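Of the protein chains in this complex, all but one are displayed in their positions.
The chains carry the letters A and B, assigned in the order they are written, with residues numbered from 1 in each.
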Amino acid sequence: MSDLPKPDEFLDTIDHKPPPKGWMDTPTQIKPGMYCYASNPKSVEYVGLPNARQWNPLDDDWGLPENWRQILHEGFKERLDRFRSIKVFMDICVRCGACADKCHFFIGTGDPKNMPVLRAELLRSVYRNDFTTVGKIFGRLNGSRKMTLDVLKEWWYYLFQCTECRRCSVFCPYGIDTAEITIMGRELLNLLGLNIDWIATPVANCYRTGNHLGIQPHAYKDMLDFFVDDIEEVTGVRVEPSFNKKGADVLFITPSGDVFADPGTYTAMGYLILFHYLKDMGLDITWSTYASEGGNFGFFTSHEMMKRLNSKMYAEAKRLGVKWILGGECGHMWRVIHQYMDTMNGPADFMETPVSPITGTRFENAASTKMVHIAEFLADLIKHGKLNLDPSRNDHLKVTYHDSCNPARGMGLLDEPRYVIQNVCNHFYEMPPNTIREQTFCCGSGSGLNAGEDMELRMAGGLPRANAVKYVHEKHGVNMLSCVCAIDRAVLPALMEYWVPEVDVTGLCELVANALIIPGEKKKTTDLRGEDLPGMEDEDV
Amino acid sequence: MKPEKIIEKHKSAIEKRWFDMVIDTYPRDTSVFLKREKNPFSNPVGEATIQGLNGLLNELGGDIDRKRVSTYLDPIIRIRAVQNFTASQAVNFVLFLKKIIRELAEKENTAASELLAFETKIDEISLAAFDIFMSCKETLYSLRANEVRNRTFKAFQRAGLIHEDAFTETGIPGVEGLNEARGNGGEAAVVDEKDPLGH
Partner (left out) sequence: MNENYMFSLMAVILLFLLAVLGVDGFGLYSFFGIFVPYLSFAVFVGFFLYRVIGWARSPVPFRIPTTCGQGKSLPWIKHAPIDNPSTTGGVVVRMLLEIVLFRSLFRNVKLQFRERGAKIFYDWELWLWIAALAFHWAFFAVVVRHLRFFTEPTPGFVKFFEYMDSFFRVEILTDVVQIGLPAMFISGFVLLVAVVYLLLRRMFIPKVKYISLSSDYFPLFLIIAIAVSGILMRYVSKVDIVSVKAFTLSLVKLSPALPEGVGTIFYVHLFLVCVLLVYFPFSKLMHMGGVFMSPTRNLANNTRMKRHVNPWNYPVDVHTYEEYEEEFRDKMIEAGLPVEKGE
């Protein structure tokens, strides 16, 4: 059969596999679609961070200061002295490999350098060389290496391929948290002006105008006023939000993403409807244009920047004289509030332990920080039967719930949102157990990576999440993915569009508002999105 | 023996060989995980690949239906389109099957004409694969370009806050400079110029 084409004919030319090499010998290639654009010098300068300049990650020359190695070394040392976490995590990893396949970026991109242990080794290798005697003596054998420009680029590339989701930390026998390592690594990179613009510009915006989008006070109010009109159109009820109101009982803070980007806007309408509903029952709540951002991209820059941006929450609460703060649906915002805010900008002794004016419940779990999550607030209201709900209004939805990383692994907010959803929806389906609760998979775009230019990275990182959604979509016909995070609401629609186009994304409060029977409302024929409610038209016929 | 018959006869062996070859396009440290991890939610890449290849083999055993072929190809290529592959690397796994079949054809005394006819089917599939790859990339580009417009710009527009030049007036720090900053990434072409917010 000599006339048959040979097995290897022409196929050998399609080669794909690089020879196996150690990770330190595999040079980093910064690939389009996998990285975010460099920080805009104007934004860096506005908040007074170092080395503001125009630069491009693809260039050889990154415009670093002459003594950049020294800056990094000293910055590293300072952080080792300040944070036990980083010091312990640098020393105790035994490289057991338990974390390796837990990272959504490793699972999705297949890049071995996205194994959490290796992401940490990027820093550890330099740590060993710079700060340990054994590392200095044994060099590479001990896994240490000198800081070079290539190493720095590797840091930059892979530290911006981590969403600080902490999933690996759940599986580590020593609790080593890659989020902590990424946070320190990015903090060090920021000493050299190596931020990405998707973080740097929101930070500058937030510092100046109070929110990431840089929306000024009048526009913020205009936007909410528009929601008021929209709500009236759908429900026939006119809600009246207060702004910057002195003497209000409660200050409400939510990520600006809810106010300015779909489908978060519907969640924002949900807040407005809820507050209106509760007004007659004794809720005196105000929005603020100064503290108009719940999220905190400073958290993705440095601890100091996080504190600078977060300061507005307590400052505004004090200025307005409120008793406590209610927080909207957001992921990293809640990690900052739950684990950092009181420590950084407290004590909040000018406020009182939060008490729900409607149910009288004292939120002892927020006794010191004085800030309550809206899911906790809602769950309490529903438990006390204070909300008149008609879950059948959400009957056209088959809902699943995505635990956002930070509330799940940095707070433990798992059952409150589920309780709320199950009371406002008749069709709720969980995704598989190893993809929810503390094992939840990240959206793939957290920690400031939700830009447009890194779309491939986002889609790959979000694959494990999307895959679980696809499963419940195919099995149960799920068509709505609910979440309590503004970044999720901003990025999951794109993720769904790519992987499971039949599924849409919603916030918790949108579902609540759609099910809520508001006194004086007209016959609802559509939901907040203006989509027809099936069956509702026929009801009165 | 006709290649279709060969597939019938050696189905599971071919499937395994093909799967291994596809997975071996990943770095070694990754490929072992992809082959080994059986939980479909911990290993969506391996799962999608094995399911897709299985379906394709079933198709190749008989007459191929382009629509069905697409449903098998899509999950694999959708994944490879966002990973570290060039266009040819993303779709060439279809051609790997030629290598496997040719080896078996030699053993099973397959007539050249039959083999060539069969390989034409594989060629067809690889063209379909290329179409899917392109449509994935197009989706990505459109997401890139329009995500901001769809989510933020639209919300503003509905609110009547967008006039032709509303945003140059807000004077957000960095906003004017943002497009310059974008430009330095070398990819400005895919960024919507009307996006004034950087979001």
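The rule is simple: contacts are C-beta pairs under 8 Å (C-beta built on N, C-alpha and C of every residue); 3 or more make two chains touch, one makes a residue touch a chain.
Bear in mind the structure is a predicted one, so any value in this text is a computation, not a measurement.
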Hidden-chain contact residue, picked from the options A:Asn365, A:Asn426 or A:Thr526: A:Asn365
Hidden partner chain, touching residue among A:Met34, A:Ala52, A:Cys103 or A:Cys172: A:Cys172
Candidates A:Val234, A:Leu413 or A:Leu528 - the one touching the absent chain: A:Leu413
Contact set of subunit A toward the excluded chain (per top definition): 22-23, 48, 80-85, 87-89, 91-98, 100-101, 112, 115, 117-118, 121, 132-134, 138, 141-143, 166, 169-177, 180, 207-210, 216-218, 221-222, 243-246, 289-290, 303-304, 307-308, 311-312, 315-316, 319, 337-340, 342-344, 346-347, 361, 363-369, 371, 376, 379-380, 383, 408-416, 419, 434, 437-439
Where the missing chain touches subunit B, by residue: 28-29, 32-33, 36-39, 42
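What we mean here is this: only the chains that are shown with their structure count from here on.
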Subunit A-subunit B separation of Cα centroids, rounded to whole Å: 27
In the complex with subunit A, residue positions of subunit B that touch it: 24-30, 33-34, 37, 39-45, 47-48, 78-79, 81-85, 88-89, 92, 95-96, 98-100, 102-103, 105-106, 109-110, 112, 115, 119, 136, 139-140, 143-145, 147-148, 150-152, 154-156, 158-161, 170, 172-175, 177-178, 180-182, 184-187, 190-191, 197-199
Complex contacts: residues of subunit A adjacent to subunit B: 1, 3-8, 11, 14, 16-18, 20, 31-34, 37-43, 46, 54-58, 100-101, 106-112, 115, 197-198, 200-202, 204-205, 208-209, 212-216, 219, 222-223, 226-227, 230, 260-263, 265, 432, 434-435, 452-453, 455-457, 459-460, 463-464, 467-468, 471, 490, 493-494, 497-499
